[in-house]
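With one protein chain withheld, the remaining protein chains of the complex are depicted in position.
All chains are identified by letter, namely A and B, in their written order; residue positions are counted from 1 within each chain.
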Amino acid sequence: MLWLLHGAAGIAAAIVLLILLFLAVEAWPILRHIPLPHFFTDASWHPGEGMYNLAPMLSGTLYAAAGALLLAVPLGMASSLFVLYYASPGLANGYLRLVELLAGIPSVVYGFWGLTTLVPLINQIHAPGASLLAGILILTLMILPTVALTAHAALLAVPHEYIRGAVALGMSQWGIIRGVALPAAKAGIVAGVTLATGRAVGETMAVLMVTGNVVQHAHSPFDPVRTLAANIALEMPYAMSDHRAALFLSGLLLMMLVMILWGLPAWPRKDIHG
Amino acid sequence: MAKSLPAKSSAIRSFRPFRDRFAQFALYIVAFLISASFAWIVFDLVRGGIGHLSIDFLVDVPRNAGRSGGISSILVSTVLILLIALAAALPLGWATAALLAEYVPANSSFGRFVRYSLLVLAAVPSIIFGLFGNAFFSICLGMGFSILSGGLTLACMLLPILISTAETGLRAVPDAYRLSAAALGISRTAALFHLLLPVAAPALVAGLLLGIGRALAETAALLFTSGYVDRMPSSLLDSGRTLAMHIYDLSMNVPGGDASASASALVLIIALLLINIVAIRLIAGWQGRTIIPE
Partner (left out) sequence: MSIRSSIGMIQFVTLILTLAFAWHPRGNAASEKLVLTGASTIAPLASEIGRRFELQHSGTRIDVQSGGSSRGINDVRNGTAAIGMVSRGLKPEEKDLHAHLLAWDGVGIILHASNPVAALSQQQIRDIYTGKIINWKMVGGKDAAVTVVNKADGRSTLELFLNYLKLKNSEIKPHVIIGDNSQGIKTVAGNANAIGYVSIGAAEYETKHGLPIKLLPLDGIEATVTNVRNGTFPLSRPLNLITREPSNSLARKFIEFAGSAQVHDLVEAQYFVPAWVR
């Protein structure tokens, strides 16, 4: 029985290795005649003219993901707290269904709605409308359900004795939430936030439609940006040979960035599941 | 949801400093904002697509590049792909979660390696999943453009969600349960199936619903794996497009497809609502048969 479980876990890990291998193999052709530093020092990203600077798109990805997390984590947590501690059962149920539906709306629908409703709205404030801000708002809507639903599950799992003890001690509702429930559910909430971050970094379709896709470093939230994932989706269908390999390389670099981001806090964190 | 927590009892309501009132107010505002955004999106979809909805829409096959006719073949493909994805990902995912939570010491390098890989997997862009799925399932394993290939690619995408939530749920089960089971002489496997998993059910459900939502919402991963064909599939090795792909094609590629796209999106949302309700009922039923609430 145990070997079965180990095998199952091994498959999950093997998939990641396969994906990395795949990216490396497809990216190799371009690394043979363009040295790596070029991907950060070229003038800009113009594959048609042999320029492959990835840095602006990397920053675009990071800004969009960070902005979305900044909004989605508080909103998602607030949603789960609302459902568990503040809303009446009927309201809580209805709202929970709503959040679950938000999780299932296709990214193209978000993108479509963003393009036809959100972008013109932002355009009224500051041209061109398709911008980092639009990307952040749409991403927030998309990753919020992940944070909310995982936080909800984590909070539900807090042992009742903790809550009852806190009530017996006369703590106020918010005090119980902040002092007892949230810390007890921390591991689950962090897991959910990590999932949400992954989604924010990897989201392709919706971002492609609302961020403007101009390859540049953003100086304000109203500037258009291009994320790495959107870039791959945008250019892959028409990319030949070197251009194609460059796109796979950008995918590989994105994965490495993610691995470094996850690796930094993860390795020392040995005892969190103790 | 049946376990309404004592935090809502009237004993607390009588003691409300300003901070609590503010927290309550803020949370209601947040819930309102999010509901309003959802309502706005659905309203736009209804406005664009309600005219196109009918029973015929659900039973006809697509015609004229999807602008007329219906979505029956697409619904069938979507259901098949979803079933394959879940059939592959659920056993694999929950088994891995059980391993990580119950059988592997918290500090073991195997456990940490698996967890780390899953976190990395969660951040792979969907388009890369599509390209990988194409290279591995379609070409290397020879499935070609097929529902099977698409379903398996989706299964890879769902694994991090399922495992992460299931592991959290299992870890949250108090050790008292495990110790009591051991004291009663119940084997670890039996304790897992009959005691721990049912108690962790809400977390499993959360993961399942998130996974289903994600699977139904995907386009980029399926473009190169299950493909574009809108014919009624006659086997799992046939190519078939999902509802999300259909919506993408109609709204972004076919001129004049917006109304049909909105109508399809409405069908998808309603279908998802039904699936979610059914899934919750099933799991609650399972939990009800195995756990006697305190």
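Quick note on the criterion: contacts are C-beta pairs under 8 Å (C-beta built on N, C-alpha and C of every residue); 3 or more make two chains touch, one makes a residue touch a chain.
Fair warning: this is a prediction, and the values are worked out from it, not measured in the lab.
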Contact set of the excluded chain (shown chains only): A, B
Omitted-chain contact residue, chosen from A:27, A:81, A:102 or A:115: A:115
Contact partner of the left-out chain, one of A:9, A:209 or A:228: A:209
Touching residues on chain B - with respect to the absent chain: 64-66, 80, 87, 139, 145, 193, 223-224, 227-231, 234-236, 239, 249, 251-256, 286, 289-290
Chain not shown, touching residues in chain A: 43-44, 46-49, 51, 115-116, 119-120, 123, 127-130, 208-209, 212-214, 224, 226, 233-240, 243-244
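In the analysis below, only the chains that are shown with their structure count from here on.
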Chain B-touching residues of chain A, taken from the complex the two chains share: 1-2, 4-6, 8-13, 15-19, 22-23, 26, 74-75, 78-79, 81-82, 84-87, 89, 92-93, 95-110, 112-113, 116-117, 141, 144-146, 149-150, 152-154, 156-160, 163-164, 167, 170, 172-177, 181, 187-188, 191-192, 194-195, 197-199, 201-205, 228-229, 232-233, 236, 248, 251, 254-255, 258-259, 262-263, 266-267, 270-271, 273-274
Residue ranges of chain B in contact with chain A within the complex: 1, 3-9, 11-12, 15-17, 19-20, 23-24, 26-28, 30-31, 33-35, 37-38, 40-41, 44-45, 91-93, 95-96, 98-100, 103, 106-107, 110, 112-129, 131-132, 135-136, 156, 159-161, 163-165, 167-169, 171-174, 189, 200, 202-203, 205-207, 209-210, 212-214, 216-220, 243-244, 247-248, 251-252, 261, 265, 268-269, 272-273, 276-277, 294
